[in-house]
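Missing here is one protein chain; the remaining ones are kept as they sit in the complex.
Order as written gives the chain letters A and B; numbering starts at 1 within each chain.
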Amino acid sequence: MQSTAFFSARHLPSAAPPVRVRAVFTNPSTATDGNNSMAASSGPKWAQKTITLPPQRRGCHLVTSKIMKEIGPDLSEFKCGLAHLFLHHTSASLTINENYDSDVRSDTETFLNKIVPEGRSAPWTHTLEGPDDMPAHIKSSMFGCSLTIPITNGKLNMGTWQGIWLCEHRDSPTPRTVVITLNGI
Amino acid sequence: MQSTAFFSARHLPSAAPPVRVRAVFTNPSTATDGNNSMAASSGPKWAQKTITLPPQRRGCHLVTSKIMKEIGPDLSEFKCGLAHLFLHHTSASLTINENYDSDVRSDTETFLNKIVPEGRSAPWTHTLEGPDDMPAHIKSSMFGCSLTIPITNGKLNMGTWQGIWLCEHRDSPTPRTVVITLNGI
Partner (left out) sequence: MQSTAFFSARHLPSAAPPVRVRAVFTNPSTATDGNNSMAASSGPKWAQKTITLPPQRRGCHLVTSKIMKEIGPDLSEFKCGLAHLFLHHTSASLTINENYDSDVRSDTETFLNKIVPEGRSAPWTHTLEGPDDMPAHIKSSMFGCSLTIPITNGKLNMGTWQGIWLCEHRDSPTPRTVVITLNGI
């Protein structure tokens, strides 16, 4: 007991600066009620999981619920943190966009096909893997292959209309691997 | 005292590997002078804050100073870390680009309007929310809705000419919500 009480006592002065912004700060020293093991329990945590998204036809797909099914229970362990999603592929992409009207997703696919030429009209040298491959690589770099989303009180902290999209840029559907890393307290 | 001294003693061997790369590593065990409460004070901290950026007209806007006014004092608590900015919207975007000549921002808006057709010439199915809505969604995925910026010695570690831009893609200005998460030591 003595030692624990003493250790807690030593914490307080060091926690002073964060306390100045207590409203926004949460850290092992400010998050604790002064009980040492509580401080330990609210210490930084890391979670990492590799999931596979099922094959999807070429186009943009809302996958928020598929992702949540995989990480929901893990997310609930975090009061404050960040969720990082990393797609293991160079011919698909991850982006955040509207979660309601599916027309937004089909119009986005229309746009991507409009600005990245494919087939005869295309100037590509890399054609060995099919006419849709080089355009897929370009679209992947345009939207990117990773997302970082804030975690607040055990949930992804996104806007009302935001959802996670997997954009499949190849013609033939294939399973897509995503490494998900959670970090927080 | 005994317990604290003993606890510190237990730390030292465990800190050995990081010490090999002491120049670049900073962590609770290497950052401490061996004093337990100091180690606690330099332990990982998390801060999360939701801010509102005022309505801006359609176009690209430099918001670095607005962001700094909100997080400056919090940033000063971090020697090393990452700042994550997450926009809660699908018709605006956050990007990092030139912080000096406003022509760079207006030319970027010119580019976005040039490659994303709007109005009669546009092939969009999603038109219910106005002719500027579907183009806004596409532009949002092109530039993205989040940024991660390194923190070094209490400041955002950006290049001399880099600034944070909020790109408003809708015609009617609205306040925009940004969740800012700081993590570091």
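Everything that follows uses one rule, which is that a residue touches a chain if its C-beta (ideal position, glycine included) is under 8 Å from a C-beta of that chain, and two chains touch if they have at least 3 such contacts.
These numbers were taken from a predicted model, which means no experiment stands behind them.
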Of B:A47, B:A92, B:M134 or B:L147, the residue in touch with the unshown chain: B:L147
Omitted-chain contact residue, chosen from B:A47, B:V63 or B:C80: B:C80
Positions on chain A contacted by the hidden chain, ascending: 2-4, 7, 36-38, 40-41, 43-49, 73-74, 77, 84, 86-90, 115-116, 123-126, 128, 134, 137-138, 140-142, 144-146, 148, 177, 179, 181, 183
Those residues of chain B which, in the complete complex, touch the missing chain: 2-3, 6-7, 10-11, 13-15, 17-18, 20-21, 24-29, 43-44, 80-82, 95-98, 101, 103-104, 106-108, 110-111, 114-115, 142-144, 147-150, 152, 157-162, 165, 183-185
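As a convention for this text, only the chains that are shown with their structure count from here on.
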Averaged-CA centre spacing for the pair chain B and chain A, given as whole angstrom: 15
